[in-house]
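Removed: one protein chain of the complex. Kept in place: all other protein chains.
Residue numbering begins at 1 within each chain, and the chains themselves are lettered A, B and C in the order written.
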Amino acid sequence: MKLTQKIKYDADRTVGFGESVARLPGCEGLPSCIQCGTCSGTCPMSIYMDLSPRQVIGLVRADFKKEALSCNTIWLCSSCYACTVQCPREIGITEIMYALKQRAIREHTFPAGFPIAILAREFTRMVTRKGRITETLLVMKLFLRANWRAALASWWLGLGLIRTGRFVLRQEQIQGHRELATMLAQTKETGEGGAP
Amino acid sequence: MKVKDDQPLRIGFYVCHCGHNIAGVVDCAAVAQYAATLEGVVLSRDYKYMCSSPGQELIREDIRDHNLNRVVVASCSPLLHEHTFRTAVAAGGLNPFLFQMVNIREHDAWVHTDKAAATDKAKALAAAAIRRVARHRPLETTRAPIHPDVLVVGGGISGIHAALTLANAGKKVYLVERDPSIGGHMAQFDKTFPTLDCAACILTPKMSAVRAHKNIVLWTYSEVAKVEGYVGNYTVTVRRKARYVQEELCVGCQECVEACVFKEPKFPDRFNVGLSRRKPIYMPFPQAVPQAVVIDPERCIELKTGKCKKTCLEACADRHAIDFQQKEELVQIHVGSMIVATGYELFDPRRLPHYGYGRYPDVLTTLECERLISSSGPTGGELRLHSGQAPTAVGFVLCAGSRDYKTNRWCSRTCCMHSMKLAQIIRERTGAEVTLFYIDIRAPGKGGEEFYDRALAQGVKFVRGRVAEVSDCPLSPAEQGKLIVRVEDTLAGMVRRIPLDMVVLAVGMEPQANAQEVRRIMNMSCSAEGWFLEKHPKMAPVSTFTDGVFIAGCCQGPKDIPDSIAQAGAAAAEALALIDAGGIDQEPNTAYISEEDCSGCKSCVDLCPYKAIAFDPVKEKASINAALCKGCGVCVAACPSGSIGQNLFEDQEVFEEIEGVLAHA
Amino acid sequence: MKYHYFPGCSLKGLGRAYEESLLPVMERLGVELHEIEDWNCCGATVYMATDQGNACVLGARNMALAEKNGAGDIVAPCNACYLTLNKAKHCLAESSAIRRNVERAMAEAHLTYSGNLAVRHPLDVLVHDVGLEAIRREVVRPLTKLKVAPYYGCQAVRPQCTFDDQWNPTSMDQVLTALGATVVDYPLKTRCCGGSLTGTVPEAGLRLTYILLQEALRRGAEVIATICPLCQFNLDGYHDQIARRWGAVRIPVVYLTQLMGVAFGMAPDALGLKRNFLPAEPLLAMS
Partner (left out) sequence: MPENNWQPRIVAFFCSWCTYTAADLAGVSRLKYAPNIRIIRLMCSGRVDPQFVLEALARGADGVLIGGCHPGDCHYAEGNFKTLRRYQMLRRVLGAMGISEERIRLEWISASEGERVRMVINDLVERIRILGPLDLPGRLAACDAELGASAQALRLPQYRQPAADLREVIHG
């Protein structure tokens, strides 16, 4: 049996992390959490999470940044907002998950080849360049970059789409795609993307 | 500046530190130094606790030693300690109204963080009071008589206890209850925590005592319609609803109920929260007081159509207690004080669709569960599912609707204990597995923690987590036909699905739906949540802002039976103190008319809500009856010739205050 | 009744049957939908979750383009578009930092965003603007005896919902009743379908889908009605994979607007009804 110390020292904390999250729009409710677990109980994905949403909130509030950013919880959030609606303290739990996701992306604290993060990257890239999403192309990219086995397993899906006339290979693109790219670049320069 | 009687002004100024409460934000020494420079101030001190005995003693000695003729104290709210300091001033030999108070705690130190600004504000307020007090004149209080009779509104355990206490002290009490019987929620309980003594055994003797007491006039099925007057002298109109049964003739034999043309009970029975049925003519519950039946006009065929065989009349025979002609009555009574004990309502869990109340028949409220395990309940005390079977697994969902920003933000204080009580009874009687889902177990008070211990020892399972959802969607064979609770077991650190037969929602307390109406009638205030507001949360917990009106029990906020009874006793004691004092000193803030200035325009006459202003048609002047004046000052502000003054709030006094607050930048 | 129409990427791709049924049904009900010219992707929750500032730019551009064409609410049929556009609107109203950021980007394209247009779901429009009575009048082929499970998905009613309850919405139930269908009591009506997780983390995402299908079947539904292209795709697209993992749960999943079209007497082809993986047999049989 390999033993590891589970104790946390104060030096393991990133002091001010919790407060920095609580300052973001929609995350103001963070300090009022009473750790009742409604969010975890309500969450349809919580059964797969390494940390329950409640625990993530607890870690963020206690400034355990590394732990909060490296869990799979933030990536498994499917944005269904069930927790936000049910929270007795009206905490924007989904927003807090978003904030952590943004922070994790910025600090590259997610597993390499993690499909959710790759989907996020490919998705934003396609929108930025083309203005629209061509779902079938996006999914193909995702499978190629993240998990080629899944791509093989899903060959039937492609066939089905072709059969039902929904398989699009021509990339959709808006006329103002260049203009849109400039607009989006505008915010990058100032670093005011709303991300923490 | 000179005082009216030509004595030079000698003002003593005191600024209180209130420990750190004031001194932590306001520089008290600086305020005292500043005040010392103001006109008329001969003595200026700062002191740690002005309201303490040494603080009061200081005022007394200074008045004597320094020949003070005015006193100003800058400390907390005058609503809290004005009386204290006036008494100290009087003890020093001065007229108590040659005093003014400055509120630098509630209105300054506690609400500001900028120390310089708060100190400036304290100086400005002090300057205002010093200017104002110079204008004060000696005043005398008048004493209003107190009518010795008391009205108690609400016949739950609080109202019952208050009424009995007063009646035992020899006072005449009117007890008015909205329902056809007294008893309130407590009558619906099986046992009471933490002692698990039988609720009926301790309540029904008190109910009977009310009925038998010669000093109590009990009016059930009645409501307070109107209150006029003021402390010591209230005129109350009570609406006595038609019961269609002569209460004093009915002996409670219930032969009429037996004889009713409805052979089977058909209508939801309120006492059993709809879990059983009753007829249009019914006894509210077996131990009801008064023991008199009542007819529901919405259900009775005779009252609805006039075409009934009236078998009830035959059954009642020569007692003639049933009276279809009975009409609602308005009765006027005179009392000197009132105790409001109107209780609470339960949260309606239909507002939480994810808990499935109203959708799944085996999702119940704690009160419904209470009736099911009560031997006087619809199942004779057998806990049964909708299907008639006995449950093998029961869950209690705590904080259903409580501690939730979307429903009720408050903790109802009793639900943890109430649920643990039901859990223990279920464990004892049925052996079913009982799980309690909780956020925090709140078992304070005498015997509370021991009660929690007992529940644990009895094998009640505790899962720390607020239930997210109750559903009937099975994901495994074990879940088939069950109610499934989805919850995070926060101590075990995992999400669980727990199949149960019965789910009991521990619903909290809410203010009565008509609380606002009652508040208006009684001229009280409500907290933001809708509970009746006490005058001071600690120092005057059963008084209200209206003198002579007291509150007791859950209408003031959620509480358990011992606390309700304690409060009811306290309210009764307050009323007794008022009555036995024989009278009440009235603040001498009445208005008066200077006859030579009155132009006789009569514009004040109609403004007065107390009809205190009379017009003398011969002299063509108005005059104010000080005994009737309540001191609002509406007439003073309205008088076009400036001929009306108000003691304690003279125009000149207010002008000095205005000038004072603006004098310091 | 005139509205700006924001179809979103899905209605041009995987969810084209939604558009194919929405447009003729709305036209029949006298609702004019004017597609916003050169609209761009709303960004979906993916963009919102990773770059809120730019997600608001995406939303604001669409709304500004709509504004150029005059007054009127925006209709967004995809739940994710509906949520994202509304969220962008909300962020723009609440946060001055985001507003400044967006204004700078908008200036780049000579666009102005006033925030005056409401973004609405077609279900809201159907129930509150068109009205159940008008829907009932168009029914020529009542869906009598067809047992339908109304599935709203999550993002049509959460986190803010202006037109229905967030946990137990009933507006689609009302529309289905107006069509003559029998509405099955379906407590999972707002439970998440798995969203994009069916693609990224299939073992987790597909289980959500499976539970939804299974429960609808258990409650006797013959068809599930949806109002979101991603919900429809997730519930319809993985029957084989689900069958392999947990056993077959075969129940067709169609758009509410397809059911309306059938009830209005329209041809299945014209409603995209043949684009389902699992053919909507009970419906095809009716028309």
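Here is the rule we use: a residue touches a chain if its C-beta (ideal position, glycine included) is under 8 Å from a C-beta of that chain, and two chains touch if they have at least 3 such contacts.
Just so it is clear, the model here is predicted, and its values are computed rather than measured.
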| item | value |
| --- | --- |
| For the chain not depicted, the shown chains it touches | B |
| Residue touching the undisplayed chain, where the options are B:Asn233, B:Ser276, B:Asn589 or B:Ser623 | B:Asn589 |
| Hidden-chain contact residue, picked from the options B:Pro78, B:Pro96, B:Gly183 or B:Gly448 | B:Pro78 |
| Omitted-chain contact residue, chosen from B:Val73, B:Ala128, B:Ala315 or B:Leu352 | B:Ala128 |
| Of B:Leu533, B:Ile593 or B:Ile613, the residue in touch with the unshown chain | B:Leu533 |
| Chain not shown: contacting residue from B:Cys201, B:Ala317 or B:Ala638 | B:Ala638 |
| Given B:Ser44, B:Asn272, B:Gln586 or B:Gln646, the one touching the chain that is not displayed | B:Gln646 |
| Contacts of chain B with the absent chain, listed as residue ranges | 77-80, 103, 105-108, 110-114, 117-118, 120-121, 124-125, 128, 520, 523, 525-528, 533, 537, 545-546, 589, 607, 609, 630-634, 636-638, 640, 642, 646, 649, 651, 654-655, 657-659, 661-662, 665 |
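Definition applied: only the chains that are shown with their structure count from here on.
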| item | value |
| --- | --- |
| Chain contact graph, described as a line, ring, star, complete graph or other shape | complete |
| Dominant interface by contact count, named by its two chains | A-C |
| Chain centre separation in whole Å, for chain C relative to chain B (CA means) | 50 |
| Between chain B and chain A, distance of the C-alpha-averaged centres to the nearest whole Å | 50 |
| Residues within chain B bordering two or more other chains | 354 |
| Multi-chain contact residues (two or more partners), chain C | 167 |
| Contacting residues of chain B [partner chain A, same complex] | 354, 399, 403-406, 439-440, 464-469, 486-490, 493-495 |
| Sites on chain C touched by chain A in the complex | 9-10, 12-14, 16, 38-41, 43-54, 56-58, 61, 91, 94-95, 97-98, 100-101, 104-106, 108-109, 154-155, 158-159, 166-167, 190-192, 194-197, 199-202, 204-205, 208, 237, 240, 274-277 |
| Residue ranges of chain B in contact with chain C within the complex | 353-354, 356, 359, 471-473, 475 |
